[in-house]
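Missing here is one protein chain; the remaining ones are kept as they sit in the complex.
The block that comes next holds chain A.
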Amino acid sequence: MKDSIVISASCADAAFPEPLRSDGQKADAAFGSFLVHYLDHSEYEAHAAIDRSRHTRVSHRLSRMVARLCARSGLSAEALAGPRTGLVSGSSYGCSPVYEMHHRLRQQGPRGVDAVRFAQATHNYPVSSCAIEYGLQGPCLSVVSTETAGLDALQCAFDWLRDNRCDRVLVTAFEDFAPPTADHLLARARATPGTAFGEAMVLLLLERETAATARGLAGLARLGSVTNIPARGRSHLHIQCSDPAVRTMRSQALDFLGAGGLLAIHDLLTSPDGAGPAATDWQIAVTAPASGIAVNIALPQMEHSQ
């Protein structure tokens, strides 16, 4: 029998739409508006004050999230390491250090560009640094596309598992806002009333069902298919259950751009109000002006155990 590919664990951090929360997640007060919302980066900032050479904001969060995901999935560090684990990221804007390089060069000249910062100024730095930290030697790539980015990354992971390039793949999607990305988003939000953007990072573990069940995992989401669908004029996240009696989950309060699709999957897997026992087959689709992609997942005997 064909071995299904399952999502065996998920983690996510997402900005909240509420402004000026006491826990450090705050709206973009610097702009005097609440159109761009950030994650709490205080843990990274404390780390960077001691050692800025190892991590960027995104790689720091991803590093911590991989540890969380392993704990949730019962995957040991030894099992994770090696050539049978792949890692792929998806993002619409990519990593802010790529843009900071140019700004530092403008402000400070060649002295503003040092070797450490340049090495971190690639969109694949987060996945590469995690691959080094955790000893991952399988395929490792960074997708930069549109609002579909996270699901595009999921499609790459699906390809790799189907083609037996590896046995498991960590799939992450993130959005990381710093100037000038934040300025750009602010202009976008102002041009589209009702839109507010949020930073987020999501991490899913994809593997074969037999491997997951061998570790005692239950309540797994089977990944049925990942298909490219026609583009639409406006970006849209669509979450639909095969059972019309089951209400569709609430839409996301912020636009998480390339991370939105994976965040919807994470919410579906973990939200107690997302689905009931009868709600088995779901489609998460992201359409953008240039492309579209849909993921079909089945939630057999959903237990919301994570």
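Keep this in mind: a residue touches a chain if its C-beta (ideal position, glycine included) is under 8 Å from a C-beta of that chain, and two chains touch if they have at least 3 such contacts; residues count from 1.
The definition used in the following text is that contacts and distances are computed from a predicted model.
J.: Could you check which of "FeS cluster assembly protein SufD", "ATP/GTP-binding protein", "Beta-ketoacyl-[acyl-carrier-protein] synthase family protein" or "FecR domain-containing protein" matches the UniProt name for the chain that's left out?
T.: Matching "FeS cluster assembly protein SufD", "ATP/GTP-binding protein", "Beta-ketoacyl-[acyl-carrier-protein] synthase family protein" or "FecR domain-containing protein" to the record, the invisible chain is "Beta-ketoacyl-[acyl-carrier-protein] synthase family protein".
J.: For the full complex, which residue in A:S76, A:T210 or A:N228 touches the chain that was left out?
T.: The one listed residue touching the chain not shown is A:N228.
J.: Among A:A79, A:V113, A:A211 or A:A298, single out the residue that touches the unshown chain.
T.: Checking the options A:A79, A:V113, A:A211 or A:A298, the one contacting the hidden chain is A:V113.
J.: Considering the complete complex, identify which of A:Y44, A:Y93 or A:F197 is in touch with the unshown chain.
T.: A:Y93
J.: For chain A, enumerate the residues touching the unshown chain of the complex.
T.: Chain A touches the chain not shown through residues 81, 83, 86-87, 92-94, 98-99, 101-103, 105-106, 109-110, 113-115, 118-125, 127-129, 131-132, 134-146, 148, 152, 156, 159-160, 162-163, 165, 179-181, 183-184, 187, 227-228, 230-231, 290-291, 293.
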